[in-house]
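Every protein chain of the complex appears in place save one, which is left out.
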Amino acid sequence: MKKKVAIVGASGYSGEELLRLLLAHPLAELTAVTSRQYAGQTVAQVFPRFSLYPGAKVLRFSEPNADLLAKQAEVVFLALPHGVAAQYAVPLLQLGCQVIDLSADFRLKNDALYREFYGHDHPAPDLLKKSVYGLPEIYRAQIRNASLVASPGCYPTSILLPTVPLLREGLIKPTGIIADSLSGVSGAGRKAELDYLFVECNESVRPYAVPKHRHLSEIEQELSLAAATVVTIQFTPHLIPVNRGILTTLYLAPVQHFESGTEVPAASSTDAATTLAALSEKIAACYHAAYGNEPFVRLLDPARSELPDTKNVAGTNVIEIAWRLDPRTGRLIVMSAEDNIIKGASGQAVQCFNVMCGFSETAGLV
Amino acid sequence: MKKKVAIVGASGYSGEELLRLLLAHPLAELTAVTSRQYAGQTVAQVFPRFSLYPGAKVLRFSEPNADLLAKQAEVVFLALPHGVAAQYAVPLLQLGCQVIDLSADFRLKNDALYREFYGHDHPAPDLLKKSVYGLPEIYRAQIRNASLVASPGCYPTSILLPTVPLLREGLIKPTGIIADSLSGVSGAGRKAELDYLFVECNESVRPYAVPKHRHLSEIEQELSLAAATVVTIQFTPHLIPVNRGILTTLYLAPVQHFESGTEVPAASSTDAATTLAALSEKIAACYHAAYGNEPFVRLLDPARSELPDTKNVAGTNVIEIAWRLDPRTGRLIVMSAEDNIIKGASGQAVQCFNVMCGFSETAGLV
Amino acid sequence: MKKKVAIVGASGYSGEELLRLLLAHPLAELTAVTSRQYAGQTVAQVFPRFSLYPGAKVLRFSEPNADLLAKQAEVVFLALPHGVAAQYAVPLLQLGCQVIDLSADFRLKNDALYREFYGHDHPAPDLLKKSVYGLPEIYRAQIRNASLVASPGCYPTSILLPTVPLLREGLIKPTGIIADSLSGVSGAGRKAELDYLFVECNESVRPYAVPKHRHLSEIEQELSLAAATVVTIQFTPHLIPVNRGILTTLYLAPVQHFESGTEVPAASSTDAATTLAALSEKIAACYHAAYGNEPFVRLLDPARSELPDTKNVAGTNVIEIAWRLDPRTGRLIVMSAEDNIIKGASGQAVQCFNVMCGFSETAGLV
Partner (left out) sequence: MKKKVAIVGASGYSGEELLRLLLAHPLAELTAVTSRQYAGQTVAQVFPRFSLYPGAKVLRFSEPNADLLAKQAEVVFLALPHGVAAQYAVPLLQLGCQVIDLSADFRLKNDALYREFYGHDHPAPDLLKKSVYGLPEIYRAQIRNASLVASPGCYPTSILLPTVPLLREGLIKPTGIIADSLSGVSGAGRKAELDYLFVECNESVRPYAVPKHRHLSEIEQELSLAAATVVTIQFTPHLIPVNRGILTTLYLAPVQHFESGTEVPAASSTDAATTLAALSEKIAACYHAAYGNEPFVRLLDPARSELPDTKNVAGTNVIEIAWRLDPRTGRLIVMSAEDNIIKGASGQAVQCFNVMCGFSETAGLV
């Protein structure tokens, strides 16, 4: 009844969270977990905080070995650095496993784009067409039958879920999109680098990778598919002193003019108010149609003046979305908050796993 | 030789920092400091951390009284809530004092605008024309002869200094400006409200006052003056878990096209590169001309890939500015970092004081 | 099959966490939750982060009413301020409910002691003898049959669990005990006071309530029972800038001398080493006997040089305990870490609930 699963590479923040989620998953049996660094130790020894979970005291980390993994597990999660994941995906797929990859290795459809953003040739370009981008709210049907799922990055999730329905419905222009994102430090991974020391991050806020962050490639790929035209966006990530969470603020241009400002002098203020009300209804309807029944998307209530806050999603697989139309500028501001390690990584991977297995999508995630 | 100064209202974060700066100022003699709450206590008793400064053990807080203050001080700093400051400014000016007001009471030139954003009639509209907006890098000459200086807010400073020179030079369009700002919690003031409790702010990031924050009024007033046309901007403030600092990311549209993207297909990529290089030079020259000799503006070196970080300005009166042209989108991204309580409030007020008195502008600020 | 439960007062940090635990509890049916402030709103509206739990969208906060509660629930949790809890406990018990009180109202056995530490007469002194101190690891048998459980405070839990077994076994002296504790800010409650503002707590560490904190009364009561003699301890709480967690360091005097230092010159160093080894075995055996099978006590492994860390217990009902004998001073240092809101409050209350109902003790807590 339970699905046998394995994790390759579980020493980083995403791998650790994935381990926790799968140990607690009612329909998954974690049969193998690999880590060169921890091989031989039990899960409870390496992560004492997981010792209450059944199995944590007996399951031992092992050296990664595709042949062995294929015998132990039906579904294998890869929580490895970019470039390394492909080395395991290829043999595991050949041996009949389903693979859910948390790295960026299989997110792009185009190997030239991969080369541009990652600086080297893709190690297994044939698999790019086979892989499914693991955003269940967008690609549920494809994930259901996928053998290889590329679980999206944390920034892309926070940008795509608020934007894709609007683009698909043609409510916003595909040009001029700006995404300003604030990420907790766990997003940088468990790496011993000076930049991520406590003293360097605490009481500090800073942009980085301006203006061309690697995640732009998958964001623009998916936005282009949604808009059915090439989309180029502006994306500015910032590092802020929290452990968990991404807050993204999106600046979007509605197709319909509603502003009463000086830039569109022709519209009378009554007309503008009417147009604004009509547009508000369309946007609310669009989001409701897209996410009204989604368990992990929380549409905040404008009537209650709610805005997203990372503390309301930390530790959960939920993304919060709120929006405001600005009658002064004619812009649509959309804001989202998610836990970068859960909905932005491991929780999403488990959600994909649930879809692939035909389980309830919230299994192990509430 | 020393200028006699007083502070009205010194129990908030800005007032406390102003107190520290004036206690340490080599050319100021702090003769009075008022606070209803602390009247009768010495400065050292209320703020033990200032006890090393000469005078902190003898100077006592008193009840605010304009007549008395006018006898004790030549220059009076008002660190009071919006609306209250005007009540002291009027009599103090009549009694011959110079006034530096840290509230929003005298920042706007137009009392209708004040009513729109602050919700009530301005208490002393005649003074609006007399007051000078206290940004020394922009209004140094006017501040020199001012009797009433309205020290700018923290968000406006972080937005105006990076933007005004570009607008004045006509390098960017006055339309479509977006300012995305991240502020430390001291910006909310020393107020006993649930929203600002440690547990509510720590491990939290959130936007607020979307889309119409009060500070928009003074920001747009000053941008409009710089552009010589009405400017309406998009401004989104966020609260982040640091004590001090504002990081602002500005999205601007250069007048000159330089992008090689699909949106401007006519430009060949060689032409685009040439245009980009030329535009880069113009922007660098514009900033160098505006701020090359400014002691408190640090233009970060693109050659060293430097980006602003609030920890590099916390505790100082410096604003850091960096910029990037994005050849993919054609946008100019400008980023600034400042200490919201110093360059965004009290340090700037002291800088204005130095200008008004003909002192070296860095006196008491290094 | 499920037990019907209610929560009175769920707007503070402990009440909110209790709400989360009971919403997710597989054997509890939360039928009522009261709050004057939130009456009429659903749980999902007040705490959006709980909206995924079944029932959160339909269960509404109501005004507290003992008669009604007694009809709705078999077990009622009181998450109310000290002094207020007793007002509900008395009628609820009379109406046949079992009561688990998270306040300090029923923790002391002696109403004179209550008066000394809480400053007023106890409102229901007759109940003091009836109530059971809700530390399952110490009072499991009594909790099983209790109608009124007084769930212990966060500091007491962190001090009693490491100390009681040693006192019961006579391994340490009942005199001279020192407990130095560090608490996260949620311990102060969700109160709008200046002292607990983000800016006042961040980058701050401070002792408070020195030398006589209220929790001393219940700590000393329980230590005295364990030692079968009157025990007076030194206790210093400190506030540190984390949301969750208590770290306690205990300084204890073993009955047996083992130090090779100058204070006990008679012992040769060989003898001292032998004695130390023997004592180490006794302490290890004592803790193993007391807690070896306890699901929520994690005895850290000295062979792995492990020491407690609040981040390893945050979000769980686990307390970590480690100890070291110091051959230089002859002292036993015991250190514990727990989540102050879970094992130090709400989780412990749910653990008691499980014991009272005959459920698996970990139900709803893993």
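For reference, chains read A, B and C in written order, and residue numbers begin at 1 within each chain.
Here is the rule we use: a residue touches a chain if its C-beta (ideal position, glycine included) is under 8 Å from a C-beta of that chain, and two chains touch if they have at least 3 such contacts.
Here the structure is a predicted model, which is why all the values come from computation and not from measurement.
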| item | value |
| --- | --- |
| Touching the absent chain when the full complex is considered, from C:Ile143, C:Ile233, C:Leu299 or C:Ala345 | C:Ile233 |
| Of C:Lys191, C:Arg206, C:His288 or C:Arg304, the one touching the omitted chain in the full complex | C:Arg206 |
| Option touching the unshown chain, where B:Ala228, B:Val255 or B:Val366 are the choices | B:Val366 |
| Interface with the unshown chain - residue positions in chain A | 13, 184-186, 190-194, 196-203, 241-243 |
| Residues from chain C at the interface with the omitted partner, ascending | 175, 178, 180, 182, 200, 202-208, 210-212, 230, 232-234, 236, 238, 240-245, 247, 249, 251, 261-263, 307-311, 314, 324, 326, 328-329, 331, 333, 335, 337 |
| Absent chain, residues of chain B that touch it | 24, 45, 48-49, 51-53, 203, 295-296, 298, 300, 304, 306, 312-313, 315-316, 318, 320, 362, 366 |
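The rule is short, and it goes like this: only the chains that are shown with their structure count from here on.
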| item | value |
| --- | --- |
| Most centrally placed chain, judged by C-alpha centres | A |
| Classification of the chain A:chain B interface as same or different, half of numbers criterion | same |
| CA centroid of chain A to CA centroid of chain B, Å | 37 |
| Multi-partner residues of chain A (each touching 2 or more other chains) | 203 |
